[in-house]
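The structure follows.
For this depiction, one protein chain was excluded, whereas all remaining protein chains were kept in their positions.
Letters are used for the chains, namely A and B, taken in the order the chains are written, and counting of residues starts over at 1 for each.
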Amino acid sequence: MPDALLSVRGLTAGYGAAPVLQEVDLEVAPGSIAAVVGANGAGKTTLLRALCGVVGATAGEVRMDGTDLRGVRTQDMVRHGIAHVPEGRGVITELTVEENLRLGHSWRRDKADGRKATAEVFELFEPLARRRKSAGHQLSGGERQMLAVGRALVARPRLLLLDEPSLGLAPKVTAQIMALLRRLRDDTGLTVLLVEQNVRSALSIADTGVVLSLGRVVAATDAATLAADEDLRHTYLGF
Amino acid sequence: MAYLRTHTLPRHLLLAVLAALLLLLLTYLLPPYRNYQLATAGAYVCATAGLTVLVGLTGQLSLGHGALMATGAYAYALVSDKLVDGGTTGIPLLVVSLVAAILATMVVGFVLGLAGARLHGPYLAGLTLTLVIVVPAITTTFAGTLGGDQGLSVTVDPPPVGLGAAFPFERWQAWITLTAAILTVFVLANVVHGRPGRQMRAIRDDEVAARLSGIDVARTKVGAFVLSAATAGLGGGLLAVLTQSVAPGAFSLTFSLFLLMAVVIGGLGSLAGAVWGAILIVVLPDLADSLAEAMPVSSNLAERLDGNLAIGVFGLIVIGVMLAVPGGIQGLLVALVRRLRGRRPAASGPADVGPAGPAAPGPGVDADRPDASGPSGPEPAADPARPRTPSSGSPSTTTE
Partner (left out) sequence: MDRFLFLTVDGLARGAVFAAFALALVLIWRGTRIVNFAQGAMAAATTYLGYSVTAASDSYWLGLVAAVFGGLVLGAIVERGLMRFVDVRSPLNAVIVALGLVLVIHSILGIVYGSRYRAMQVPFSRESIEIGGTALLSPYDLFVFGTVLLVMVGLALVFTRTDIGLRMRAAAFAPDMSRLLGVNVGRMLTLSWALAAAVGALAAMLVVPTEFGAHPHSTDLVFVYAFTAAVVGGLDSPAGAVVGGLVVGLVLSYVSGYADGDLSAVAILVLLIGVLLLRPNGLFASTTARQV
């Protein structure tokens, strides 16, 4: 896949002396959804953080649409088309819904399109539209998740990094979010790197899947194959 | 030697006696003016030693030790005045007045300590700063008793006749303050190496954990403040003895800041560092002034450099220490000694200061961490993270 949107080679990264991620290779084709699964502590969150430069990489390279992302600061990742919805959502609770969304596109020059994108998000997430003026801390968990995803979308990213969007959500809401991701992929060509504990639903919408274990990639293939591979599931995913 | 290594009380006693002998000798070698400076340093040591224990061990930042010293000084002046009227003279006059100074300051320290036990860093700092700034207003408000801007004068009796008629007054003053300083450091050293010291460090490192391990946090904090106030009051009383007067001008904001800066530069939490700091407060202005005199500048500028240069140098040094050498002078010395000893595991060292850990304030007295196995628990964070770059930067920790 030479024309991958995101390509990661030999990425080694971590928090202190001992690296968490070891020589991770990964490719995500444009317009596809890639699911990253693995046990707790496998390094999934660390992988997303390393992609955004929140966690420093000690080796390897990350390319976005051919551009080397080494040395790009976290705050400039959005400008390279990467939006990150972190684990725990990262809604800024002191700001209102509108302000959170405004912040999502405030780096963009095209203010008009920023407003248009915001309107689209409000259309997409009905409940948010009703709570425009509410502060983040007044939202329910599901609403926060919508806000976090919406805030990423108003940046009009090419690559969306999602860290456990289903965390703490009712299965129905999870299903809605998964359906939304698939729709966005189909309609707008959005590329998604999805980290999930909820392996079944993640693999059900994903095109490809990557299994992380102890910071290493132990399997990478298309999602359907992964979902069918009993051995792999038993060994690394525990069901 | 092994006995002294494991038994702190005899070790501290021995050190105190040695220091006393050395200083006694020194007072005979120095000319009167230097003896007076030595005496001043002795008075400062009382205050800085108490302050370094408070800030370095419990993490309570007091900018108000100048005000506490003022309390001691005024109490000394008022009580000794009454005593002189009642006919008390000589050593009893001195001792009773000093005790009064200590007690009065402990009361103020208790009130501040109550506040400090409930407040965190900047709040307590602001409160104590306010206290310092308000000192002149208090002395003018109660001008009838405290003498307003002029202050009070203090009667200090000449040295006992037994010392001979020609005994220099400055040497006598040095004896007074150095005795007090040695006593103060001796007492504090035993506190610091004992149970209370362990509890203070536990609170500084993690208040919640300390509480969970059964330490009465509020009582320990208030106790530390009262102890620190007592020594500051003693220092203030001694200053009254030295200058034979008390006035608000002597306890300015700058002076209060000097005290704090001195213990930071000396090495927060280290009693030896407090001694270095006290010496610095005496010596640095002297040096700066000689430097200013040596500079080929107009007399006008020289006049403005006088005093101000020392303040600036103090400020620069403290900033440098905070950014580069959190262990202060004592931390550097200990590191140096270790290196000279050829990196043998420094299990022995009587030095009472640890390596300059990154988690300033106050790795200080932890060197021979008697508390390592104590009930107090948490080790201070060991990884020197870069400033303001939370290495554990989870983007979600500050949100949601």
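Criterion: contacts are C-beta pairs under 8 Å (C-beta built on N, C-alpha and C of every residue); 3 or more make two chains touch, one makes a residue touch a chain.
Here the structure is a predicted model, which means the values were calculated and not measured.
S.K.: Of A:M77, A:A117, A:L139 or A:L153, which residue touches the hidden chain?
M.R.: Hidden-chain contact among the options goes to A:M77.
S.K.: Looking at the whole complex, which of A:G14, A:G38, A:G60 or A:P86 touches the chain that is not displayed?
M.R.: Within the whole complex, the residue contacting the unshown chain is A:P86.
S.K.: Which of B:Y76, B:F251 or B:F314 touches the chain that is not shown?
M.R.: Result: among the candidates, B:F314 touches the missing chain.
S.K.: Can you say which of A:A4, A:A34, A:C52 or A:M146 touches the chain missing from this structure?
M.R.: A:C52
S.K.: Touching the missing chain, which residues of chain A?
M.R.: 52, 54, 73-79, 84, 86, 90, 92-95, 99, 102-104, 106-107, 135, 137, 151, 155
S.K.: Take the complete complex as the reference. Which residues in chain B touch the chain that isn't displayed?
M.R.: Chain B touches the missing chain through residues 55, 59, 61, 63, 114-115, 118-123, 125-127, 129-131, 133-134, 137-138, 140-141, 253-254, 257, 260-261, 264, 301, 303-305, 307-316, 318-319, 322-323, 326, 358-361, 381, 385, 387-388, 390, 393-399.
We adopt the following convention: only the chains that are shown with their structure count from here on.
S.K.: Rounded to a whole Å, what is the gap between the Cα centroids of chain A and chain B?
M.R.: Chain centroid spacing, chain A to chain B, equals 54 Å.
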